[in-house]
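Below you'll find the structure, written out as structure tokens, and then a few comments.
With one protein chain held back, the other chains of the complex are shown just where they sit.
Let's look at chain A:
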Amino acid sequence: MAAATDFQLNKTEEIMEGFLCPVCLQDLTSIAQLQVHFEEKHSAEDKALLNSLKSIFSKARKLLNDSDTEDDAPCASKLPESKAGGAKIYSNIFSQNSVPPCLPNCNDPWNWQNTATVPQRSHTSLFKTIRSDRIDTYVAETNKLLLRLDKLLADAPSDPVKRKAQERELVPWVDDACVPLCPDCGRSFSALTRRRHHCRLCGAIMCNKCSIFMSMAFAKQLVAPVHVATLMSGSSAQGKSSPGHSRGNSGSRHVLDGSAGFSLRRSGSQGSLNSIASMMDQLTGEQHLRVCQHCHQRVCARDRAVQQRQHQPLLALLYRKLMTDRATLYRLLPQYRTMAASLWSGESVYNLSDACELRLKVLRLGDSINATAQKIKTLGPVEVQQSQLNDPENQPPLGPRQELLQKRIYQSAAAFLKTNVLGLDKLPDAEELQQLQTKRREQAARRLAEERKAAELAELRAEQALIKLRQRDAEVITTRNARDRSLNSSGSSAHERRALVHRPSPGASVGEEGWGGDADAHVVTATDDPVVQQMNIIRNYIKQAREACRYEEVSTLEKNLKELQVEYRRLNGTT
């Protein structure tokens, strides 16, 4: 009702209504008061602004008066219109005078607004189509090699001659005559110095130098994890167990028969092993399987992929913990800050004990982050030892880059703690809190008194100003005076309304947040007394709010509960 001015300072800011002072934004109840206030408080500040404002006031007044004189009787229904006219001029003058100082360069490139999205184009699906076409053949090839390897290891006859026959039967060997030169190094073969050899996996021919000797242990490992991996994809329950572990456990499964059988044979006879290995390193006496480079690369890549899927480095585990802690901390911090600020300003929205608890929680999280980060920083050797247990050959030693990574993780965690936890606001103790709260109450009372006094004073001055005006234009004044009064009353009633809205309404807030409707919220002890039921419900709510860290609601709910208790006692007393 009292709205007269649309004062838009900034898009984001809330729109204030009323007769606002353009300089200090104080809400005044009438034009006259505003003018008086302005002359009194801001006369020294800006002559130009004052002048322009003055002219606006007179314009606005004229407008108001015009509309009033148009219709001789001060009719309430006419009022909003006239005010709207005034409002237009007001918003004009404000946009001219007070907006530019706030935003001196409204088109400063640094203020250019970002659009929400920047265009981009995805090639992922094209990429994946092309890749999957290729991968299919690749995977099929690899699988073929692994199957052959499995058979080579599993059903090998002990006799060297038979073995060779079996090998040739499993893998068709390329005819010697077809290959005059070693396909890898390009040198010609001869019967004595450079003999032809066959890859046991694909049957291709190469020279001795170009062949790779796969150790039996590795070959065994290659075959075993294939089954483990397929098993694991079938039953995710086994997901975490290490290859050796699952091998021991599930010996009964037929897929693992191969490896089980293999280890049996190995312990059986050294001679048969010699024959399994098509070539034996004379110096160490270790067994090897001759393969070509391409096959070796393929099976190795496969091995690596399997390893990667299974191997969960300690670093990853620690890091995940670090990040979840960080996220939790991040969630709690703003809550804590508002609580602390509220407590320090002497408000009684939050409970001190709740704040303390939250503070402790935050600090504990900080400690945990710090400890994890420290662990990550010094992880290096541990990581190597751990991985050495799993597989001794394929794990590279801790390199400088991993060290750097660990250091960087530590640094950024430390920086995070420094900015967020180290400077954590202190909480007042109980005594201080009491003092703060009484101080605030006193202050509020004082401010209220001051405001009342100022309002009276301004009213007085407004009267005087009006008297002056009256002398100038007696006829108009009569109508204005009446209007002024009505304005004052409507202004104050608006004030009251706002105050009403400000008061927190706990029921509504619980309903809004939605968590109050959980089933267990209504688990109340069977009692007929509605007040007792109500109290129990509220107790439940409090519990839930605590768990959800909504301390603001805890205290309002507690207040409610107390009121209910008083009520209940009163009722009981009367009955």
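Quick notes on this one:
Criterion: a residue touches a chain if its C-beta (ideal position, glycine included) is under 8 Å from a C-beta of that chain, and two chains touch if they have at least 3 such contacts; residues count from 1.
Note that contacts and distances are computed from a predicted model.
Choosing from "Ribosomal RNA-processing protein 42", "EKC/KEOPS complex subunit CGI121", "Elongin-C" or "Vacuolar protein sorting-associated protein 45", the protein name stored in UniProt for the chain missing from the display reads "Vacuolar protein sorting-associated protein 45".
When you scan A:N143, A:S412 or A:Q565 for touch with the missing chain, the hit is A:S412. Contacts to the hidden chain, counted on chain A, fall at residues 10-11, 95, 99, 103, 105-115, 117-124, 126-128, 130-131, 134-135, 138, 301, 304-305, 308, 313, 315-316, 319, 323, 396-397, 399, 401-402, 404-405, 408-409, 411-412, 415-416, 418-419, 422-423.
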